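A single protein chain has been omitted from the complex, and every remaining protein chain is retained in its original position.
Chain naming follows the written order as A, B and C, and within any one chain the residues start at number 1.
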Amino acid sequence: MKPEEIDRTDPEGTIAAAVARVSNWGRWGADDVLGTMNFLTDQKRRDAAVLIRTGQSISLSQPFDMDGPQNGWRRRTNPVHTMLDTGTDAVAGVQGFPHGLGGADDVIAMPLQCSTQWDGLGHIFDHGKTWNGRPADQVVTCLGDNTTGIETVADIVCGRGVLLDVGRALGTDGELPDGFAITEEHLERTIEAQGPTSTVGTGDIVVVRTGQLSRARRGLTAGDGWGAYAGGSAPGLSFSTVDWLHRVEIAAIATDTWGFEVRPNEFDHAFQPLHQVAIPHLGLFIGELWDADTLAAACAEDGRYDFFLTASPIRVTGAVGAPVNPIAVR
Amino acid sequence: MKPEEIDRTDPEGTIAAAVARVSNWGRWGADDVLGTMNFLTDQKRRDAAVLIRTGQSISLSQPFDMDGPQNGWRRRTNPVHTMLDTGTDAVAGVQGFPHGLGGADDVIAMPLQCSTQWDGLGHIFDHGKTWNGRPADQVVTCLGDNTTGIETVADIVCGRGVLLDVGRALGTDGELPDGFAITEEHLERTIEAQGPTSTVGTGDIVVVRTGQLSRARRGLTAGDGWGAYAGGSAPGLSFSTVDWLHRVEIAAIATDTWGFEVRPNEFDHAFQPLHQVAIPHLGLFIGELWDADTLAAACAEDGRYDFFLTASPIRVTGAVGAPVNPIAVR
Amino acid sequence: MKPEEIDRTDPEGTIAAAVARVSNWGRWGADDVLGTMNFLTDQKRRDAAVLIRTGQSISLSQPFDMDGPQNGWRRRTNPVHTMLDTGTDAVAGVQGFPHGLGGADDVIAMPLQCSTQWDGLGHIFDHGKTWNGRPADQVVTCLGDNTTGIETVADIVCGRGVLLDVGRALGTDGELPDGFAITEEHLERTIEAQGPTSTVGTGDIVVVRTGQLSRARRGLTAGDGWGAYAGGSAPGLSFSTVDWLHRVEIAAIATDTWGFEVRPNEFDHAFQPLHQVAIPHLGLFIGELWDADTLAAACAEDGRYDFFLTASPIRVTGAVGAPVNPIAVR
Partner (left out) sequence: MKPEEIDRTDPEGTIAAAVARVSNWGRWGADDVLGTMNFLTDQKRRDAAVLIRTGQSISLSQPFDMDGPQNGWRRRTNPVHTMLDTGTDAVAGVQGFPHGLGGADDVIAMPLQCSTQWDGLGHIFDHGKTWNGRPADQVVTCLGDNTTGIETVADIVCGRGVLLDVGRALGTDGELPDGFAITEEHLERTIEAQGPTSTVGTGDIVVVRTGQLSRARRGLTAGDGWGAYAGGSAPGLSFSTVDWLHRVEIAAIATDTWGFEVRPNEFDHAFQPLHQVAIPHLGLFIGELWDADTLAAACAEDGRYDFFLTASPIRVTGAVGAPVNPIAVR
């Protein structure tokens, strides 16, 4: 669809129409739990190996700590990391180990969506249905997601990554402003600007850099804190990209923002409408709070925008999202 | 050293002598925070790319859930995964989202050492010193490891992996018994049995399979629970491998056991003596609670024991250990 | 009802019949959130003041720590208590406070039902209904109990307490065996044995001692661990006491066991059937994992079995249960 075709006053109808166009329900059988990860085959992974040229590896993960962007909204807090043993205890001689041994252990408590993460297929529902048409109340209970927990893709999120640095291609000083809706046309212009290594196709994992994280970091450095980086206005994908997301057959897409899609969104009254199609109907894996800045600098320097990407989530059984340390190898 | 040279009655003296032979303190400068990860260069990573042949990817992670092996010893519990929102809430209509949207979020509380993980360089001390000779009480406090936190290697743990399936090469039905001390000779025999793809050298990440996890899984299936898999007797590396670990210049080593080294160990009264040399003096990264069974079956089938391995930990600032989902691509 | 009237083969019918006899729905109006706490008036509290004779105060709380009885069943773990700052950090000089100040802070993660606690009115449902007939799916969601959260009684659980030491009155060496179903007759015999200070009436908080905790403690001392103290067989109230619980108009009742009612229970296939009537239909507050041993010794010594009891739960908004440190003052 074109952005101008979005009816601001009718999110429910517009979403339903999009679903009718792009649904992948049943595409991989009634029992499917992988969604678009089906596009990411061994063959794709093998083909991506040639993208490793210099051996440089770059993490796309933000830190997990108390200085992160979360502010408690939706009970999402920053990780609380505490110690079970420390070096100070060891030196004080209170640990009770023999022959000079000392040790430290630690504990973490955190929302699985607090920092760099994948949304699992059980993260979003449309009218009570999860991916592939399953009833949400039979799939995602207090025990977690019993069908499409993140563990189903723990082995496979690894293949060709492509950076679409829309911030650099179309923004000012490498950044898109908050509220900037990235359309299919913007994506195509970015691909064109970046050159042939940016072509997006079946099974790829696309990383979209908007530049919002760079801006948030400047705010931090200036002492202004994170502001609304976690949960507020942001550049992001237009609802209208739903057809593109379906057509290009990518395995997954990630952004350097909290919420992947543009905020405020393109309806008068809606909440994360693109999620509502992308996750339960496309079966698309969405990465959020990724840090693409170092990778973007490297790509800009040598003009190569594709890379070998490993981004398999921590294997939390039944999780509807999970932390990941995505590693790009170039 | 040879196993028979271990003086069972003198762990402290034996450890000190080993340290004198193998210490890497200062080897990479006074400010070093990477230890043996210095061996893992871009060049090594580039060379490893050719090991991707079929594109098959295999996770070496155990699950993170309440059914795991932890029993509270040293306050190590299994992960507690709870939900902030569920599908049942969505279907009950209590979430308050517009236009049919529903969502689920989740939270985890867990020791960072509870399942598949890397020990960081701040995990073990020798006589109050951490890696490179730093005072433990200035490095690892209640705020975490301020110098060698796991984040220092978040970008780089990616390169050539080599499986040494000692269980299959030397054990009965693919498993070593608890208390089996794997010596340098055992490692060399395994390499010889497996063939030239198993050669271990500078910058490699070695995965040792003892078979204990296979055994524990049989116990689980039989309804016997985990037994002492987390914290009890186990096959593992002999203290005497300390010279081999130093000489071969590997970047890291991981096992399918809780504690990497043999338990009970080879001294009358000692606790994790090999850790005491390997982490603070070699600066060696040790992986524990890895699951090498699927990988081992694949390697045995085609006789290729090396692979491209990405095993970068979750980027928890200041952590002395961190969960990881290691992905072997073959 | 009499114990012999329980139809072992028909829990659902027996429960329904009991509900028909004893339901308090509507008794205190459609908006009631207090249930049997309505019986505990200022007047009752004032009358109880005279029970304070010597001023001796006794806690009825078990400890909250990693050495507790929980074993992970139903994801109930023991509390994990970690430190944010320590004395070892202070002495190591790493805290950064001026003029010789040092400090320690701590954190806890725990199920609200892990140790001495009150069940709130949102803890148990009968056929989808909570206390007073409300739909469970509109009251207790992932956000907690929005109507009958434990905070509704945070001000008021304070009044006359009565110890019924059934273990001492009817057991062997002060203990009832596991599986012992305490009937109305047993309660009446205990009251008779203990004398007039044990009379139970409107607004009282009854503490039943079975002696199981004493037995569990002996097991701990002997090195046998907690066994099945949390979740296994236990002495406890017979389902048939449901009429007594209704008739005597107590405000609350607590036991020294995990589950208040007898286990195994008195049906062929049932789970906590007395809960199913007592909480959603009587609106009765049930305390579990209380420690009545010290109090029992004091009562036995001077023959006074009633006391002033303060047992207001920690004010966790929306909690379906909450820790409490009950204090008996005699």
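Some points to look at:
Note that in this section a contact is a pair of C-beta atoms (placed from the backbone, for glycine too) under 8 Å apart; a residue touches a chain by one contact, two chains touch by 3 or more.
The structure presented is a predicted model; accordingly, all values stated were derived computationally and were not measured.
Although it is not drawn here, the omitted chain touches the following shown chains in the complete assembly: A, B, C. When the omitted chain is restored, the residue from C:39, C:260 or C:308 that touches it is C:308. In the complete complex, the residue from C:155, C:188, C:224 or C:302 that touches the missing chain is C:155.
Note on the undisplayed chain: of the listed residues C:24, C:38, C:141 or C:238, the one touching it is C:141. The chain not shown here is touched by just one of B:17, B:94 or B:220, and that residue is B:94. Where chain A meets the omitted chain, the residues involved are 66, 72, 75, 77-78, 80, 82-86, 88-89, 92, 94, 109, 137-138, 141-143.
Take chain B: the residues that touch the chain left off the picture are 80, 82-84, 86-89, 91-92, 94, 107, 109, 142. Hidden from this view is one chain, which touches chain C at 11-12, 15, 41-50, 52-59, 61-65, 67, 74-76, 79, 81-88, 90-92, 97-113, 115-116, 122-128, 130, 135-142, 144-145, 151, 154-156, 158, 269-273, 275-276, 308, 310, 312-321, 323-325, 327, 329.
One rule holds for everything that comes next: only the chains that are shown with their structure count from here on.
One finds 27 Å separating the Cα centroids of chain A and chain B. Looking at chain B, residues 75, 82-86, 88, 92, 109, 137-138, 141-142 sit in touch with two or more other chains.
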